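For this view, one protein chain was removed and the others were kept in their places.
Coming up: subunit A.
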Amino acid sequence: MTVYLDHAATSPLRPAVLDAYAAALRTVGNPSSIHADGQRAREVLEEGRERVAASLGADPMEIVFTSGGTEAVNLGIKGLFWARNAGGGAGAGAAAALPRPRIVVPRGEHHATIDSVEWLERHEGAELCWVELDATGRVRLDDLARALGDGGDVALVTALWANNEVGALQPVDEIVALATAVGVPVHLDAIAAYGQVEVDAHRTGAAAISVSAHKIGGPVGVGALVLARGWDVEALLHGGGQQRGRSGTQDAAGAAGFGTAAALAAEQLAEHAARLAALRDRLIAGVLANVPRAVLRGPAPTGTAPGSASVVRLPGNAHFTFDGCEGDSLLMLLDLEGFSVSTGSACQAGVPEPSHVLLGMGVDPATARGALRFTLGPDTTADEIDALLAVLPGVVDRARSAGLARRIPSLGR
């Protein structure tokens, strides 16, 4: 038996998505071509765009398709930064004074964001103003207000809608309100939140929102930046000018697959979120009851209504630390038992690093090494959760003894 509990990494393609995707892949035509084949491809593309827009409370012309979440985040952050500093030294390096050099960014963001803003700092003269998290991984609004100041020299605020590791839903309405009050645009990375909570672009008022198809059962290699009408981005990719701020032949089949997944996600959101939350709560209760010294990281779950402000944790996310364990030991032992899970943090050459999210929440590095993230999806069942709960205490015991072995060598001298 294999149990897949890593839906935050990628979620299986839904059957209806595969059908739509495959059907579109079988046809020829560049959506930019003028002939009938091109027009048919354009129709497939725009239909997909409309469905994605509808799932996000946005207009179709606000959807910029990208090659995935990473490109969307890069375009949102770099594109807004450059556009906000246009004519003021952008591209001329750090020597020329920028009118709005500051980027306000919370700790614990995804690496697509961290690496983008740090690149802007190194190469484009950006100044980074980090906003602290509370112990549950939520952005501290008082610190955000401090970082914004009067906003005059701030290019943008960028923040996660929901933290992909510890599942903390951010106070996005308050974040946007604080930034908007001082005239600063906000980019929201909603890649982890999309499909589990309501992501409504117009209601939120963000300048840009990043999403990805494969986290909601769509194809890998397709994402979107929702770019509100009032804002422009400077392009990352130059060429045919096919979309606002993005060149490159448009992927009609990808749009068809994404559109189908988006429509399903929107249609089933309330039911899906409630189902996931119930399974998650079963998992959390079981782990805390059966595994000694397990600590739930991220906010304690409250409420299940997807649009409700009382929801503070992603319904499909359960994240724990098991002190005295190494995350890689836990992962290996669970994998050998047939459970696919994650430490939640970024890897280099297959080695999990201690999570910067946990460190940003004030967790000490040794404890942060023993982290495990379980993320549930539409195919997850209560039996699978129970099967996990049956093996987890033994796995943690064993990983703890291995963690201890590493500190007190006995076979060596």
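As a working rule, a contact is a pair of C-beta atoms (placed from the backbone, for glycine too) under 8 Å apart; a residue touches a chain by one contact, two chains touch by 3 or more; residues count from 1.
Note that contacts and distances are computed from a predicted model.
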item: Missing subunit (named according to UniProt) among the choices "Amino acid/amide ABC transporter membrane protein 2 (HAAT family)", "tRNA-specific 2-thiouridylase MnmA", "Oligopeptide transport system permease protein" or "Xanthine dehydrogenase small subunit"; value: "tRNA-specific 2-thiouridylase MnmA"
item: Candidates A:D142, A:D173, A:E271 or A:D335 - the one touching the absent chain; value: A:D335
item: Residue among A:A9, A:L389 or A:A402 touching the omitted chain; value: A:A402
item: Positions on subunit A contacted by the hidden chain, ascending; value: 328-329, 331-333, 335-336, 348-352, 398-399, 401-402, 404-406, 409-413
